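All protein chains but one are shown at their positions in the complex.
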Amino acid sequence: MTAAAHPVRMGLPIPNSKLGMWLFLGTEIMLFTAFIGTFIVLRLGSRGWPTDPHVTHINVWAGAINTFILLFSSYLVVVAHDKLLQNKPSAARLAIIGALVCGLAFLGIKSVEYRGKFDHGIIPGRIPENESQAMENVLRQVDARMERLVASLPVEGDKRDVRLTAVDQELLDLKAKSEPTPAEVIQLKTLESFKTTWDALLPAYLNLRDHARDKISFTVPFAELENVRASQTSAPPLSFSEFVDEFEKVRQSDALKGVLGNVVVTQPIVYGNLFASTYFFVTGFHAIHVIVGLLLFLIILAWGPGCSALFVENCGLYWHFVDVVWIFLFPLIYIL
Amino acid sequence: MSAVTGMTGSVDHAAGAHAAPGFLSRYVFSRDHKVIGIQFMFTTLLMLFVGGALALGIRWQLAYPWEPMPLLGNAFADEGGQIPPETYTMLLTMHGTIMVFLVIIPILAGGFGNLLIPLQIGAEDMAFPTLNMLSYWFMWPAIVFFMLAMHAGAAAGWTAYPVLAVLPQAAPGSGVAQTYWLLGVTLVGISSLMGAVNYMTTIINMRAPGMTLFRMPLTIWAMFITAILQAFALPMLTAAGLMQISDRTLGTCFFIPAGIIVNNADPTVGGGQPLLWQHLFWFYSHPAVYIMLLPVMGMVSDMLACMCRKPVFGYKPMIHSMGAIAGLGFIVWGHHMFISGMNPMLGMAFMISTILIALPSAVKTFNWIGTMWGGRLQFNTVMLNCVAFVSMFVVGGLSGIFMAAVPVDVFFHDTYFIVAHFHYVLFGATLFGVYGALHFWFPKMFGRMMSEFWGKIHFFITFIAFNLTFFPMHLLGMQGMPRRLADPYHYSYLEHLLPLNQVMTWAAIVMGFAQIILFLNFVISSFAGRKAGRNPWNANGLEWIAPSPPPHGNFDVTPVVYRGPYEYSAPDAPDGQDYWLQSDERGGQMAERH
Partner (left out) sequence: MTDSHASHGRTYLMIFVILCCLTVVSVIADEVKVADRSVVLAIVAAIAMAKATCVVLYFMHLKFERGWKYLLLGPTLLLAASVPFALAADLAFHYYANDVPQQREFERLEAASTSSDHVAAPH
């Protein structure tokens, strides 16, 4: 019996590394089962879900192009493996470079998509889900600008009130000076320009804030809010679009353009936070896997012509898996 | 040969084969499975003491509420050793966390798995030695994060249920603590995953010639099934952990429903589902309780067969029942959620599957008893611990069946009855099995025997104290004493339980100190124990034909397997022995494949 003379190890007729890779992919399947399962279950369990592309800023074409890119890169990887087996290392190398470029393009398109969502305020945990939250969201940003404005002034104190009284005091002092030094002149200028901005900003802010808080239309003037509230008479209600119009008026005014220029007005999106959480989480983890795949390609390239076909095959298995995950993510996220 | 070189094997082997590796690569960043296994064991035994100290803190508070704790009190709390409620919650959280994630899981798969898998299947090493080393070193960042969490006061229990666990405002000051805790869980999970892939590959593809699947010792089968459970259940927890981290830090809302007001903070925005965490968590953590048991089941089968000088009763049914436990283990997770607000229809399904899982467990129990029946029993430390394993598992398994019934569990859930149940299975079964395994394979690790006398002393003290500590918990539970409550005596219906709790605490203290005996026995024996030959127990597995301790590369020549794993008391056994070595060529059959 030859087996006794040359005893063979037990096991499967595939190399350890390939077996290990497949087993690892098994664990990856379960990882993405958890992610995708969460996505599906939360979506089914939520009473609503934003699907309008104008709201979610999800573009089917971006997804479709990315699908093509990933499919093509997968194709290139199998070609590379094929070429290696036929002893054509330079062709294989070219294919791997192509796959690498595809991966980078995928990430590029993905980041453009992310960017677009951030610009519209679609950030998990920060999306207003109803009108009052949307107004609060704007007011919070305005308040933050005010805080920053006061904090940037060259005066003492750490509380806002303290600093503001310090500004008034300093203005009085400086104006009283008969022969100010040049530094003091500059100081005076800064403080005066701050004062004009502030005098426009504060009432505007209070006006927006109090109307938003009481949900009373801007047709009721600020001075009368108190009376309306006290008398509990019915007043015309405030809608978010009216609020936005009013805010835009404030923003466009000459005094405040510089301060409020980049406040993001986000439309309320019902269930937007849940949507954004799942969207960014699932696609984000997929993107991390893409990055790992690209690192593997770099290793292959750095290894050079001596790179074993087995290693390329194993990297390919991983890359195809990433592709398969995307094949499921594409319809889930972009189409349904 | 000094004890230290003993850990990796004879010096001349290393010198003969290659240039002698440096200290770092030999003992610290070693890629040798035996060294890694021993590293895992030392680390986890260290953690066992940390976790045990925390448990004593819990017990002190339950016996002498609000009285300053002597000695350890100052380590846990600053107010003169008095344990405030937040600290009490931290203690039970970190006790559970450390015991599950840093002691039991890693000592079984990481410690014994590493040590035994290549030796018992006749391989030189694991399939991926570097991955193996990494799997050990990923434990350390996890340990660091858990220690940080402990320091910051993580207090959400080892189960970390949302909503309260994800909202930083829910426990002011513990904001970062839960994040550290989650990072720790994620890292320890990555370590386990690396291990699991490695063990599976090794067992499938590295078996010695002739080591067919059904000639593998039950330890290997158990390790294999455990690795499968880890590989396919753990990613769920990793994913859930990452989601909870991102809920806490990035503003997502997987587990945060909308409109929850906690501690006067703004209402939460969101729309997520807290129950989702419980599903994902238990999807892993129920299989995890079998990850914490199956390897011991395998090792105990090996030890019992050897100490009774009988083949394991029902070798194949043992394997099938382990497979059934693993398979069913994936579909019973809901029994932890009967009263969490889960859909009652699911409750029914989970109740049935849970009761079903008791069947294979019972098959195994009867097989162990069948193995002992009519054998030539040697009541040494190993055997005593194995018998303790079987009997304590019976107690724990039986209380499990009680709780598996929804109507009963509605009453028992979150009482001390649950605590009694899982301490009977996790301490009573698993830890006694581990003690036995430590004594049994110690000669293979260090080439010396552990002291039989001190082993028995340790066993008897621990066994009696264990039962005094944990059996009364059944009674407490039936009286309705809730778990995780800093001062149960606040409620008058529990006041009369104080004396019982004090007895339990003193038993626990005795048990805690008894572990010092084990520790000293372990350390002293490793360099001063009686020298052991290759096969001190006359066992028949492949590990016993390797030198003790085995050199790097394990075997003198690659063994070839001709026989099954438990051929004890064989009438035709050679050389006046009563057993056939698995690699004994005489009259054996060479297997063709697999």
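A and B label the chains in the order they appear, each numbered from 1.
What we mean here is this: contacts are C-beta pairs under 8 Å (C-beta built on N, C-alpha and C of every residue); 3 or more make two chains touch, one makes a residue touch a chain.
Predicted, not measured: the structure shown is a model, and the values here were computed from it.
When you scan A:89, A:157 or A:268 for touch with the missing chain, the hit is A:268. Residue B:267 is the one among B:70, B:267 or B:587 that touches the chain missing from this view.
Contact with the undisplayed chain is limited, among B:24, B:345 or B:557, to B:345.
Although one chain is not displayed, its contacts with chain B can still be listed: residues 232, 236, 257-261, 267, 273, 275-276, 279, 283, 330-331, 341-343, 345-346.
Contact residues of chain A toward the unshown chain are 12-14, 22-23, 26, 29-30, 33-34, 36-38, 40-45, 47-52, 55, 60-61, 64, 67-68, 71-72, 74-75, 77-79, 82, 85-87, 129-133, 239-240, 267-271, 309, 313, 316-317, 320-321, 323-324, 327-328, 330-331, 334-336.
Convention: only the chains that are shown with their structure count from here on.
If you average the CA atoms of chain A and of chain B, the two centres end up 41 Å from each other. Residues 1, 3-4, 7-12, 14, 16, 19-20, 23-24, 26-28, 30-31, 33-35, 38, 41-42, 45-46, 123-129, 133, 271, 273-274, 276-278, 280-281, 285 of chain A touch chain B in their complex. Contact residues of chain B toward chain A in the complex are 127-128, 193, 196-198, 200-201, 204-213, 231-236, 238-240, 242-243, 246, 250-254, 258, 269-273, 276, 280, 558, 560, 590-594.
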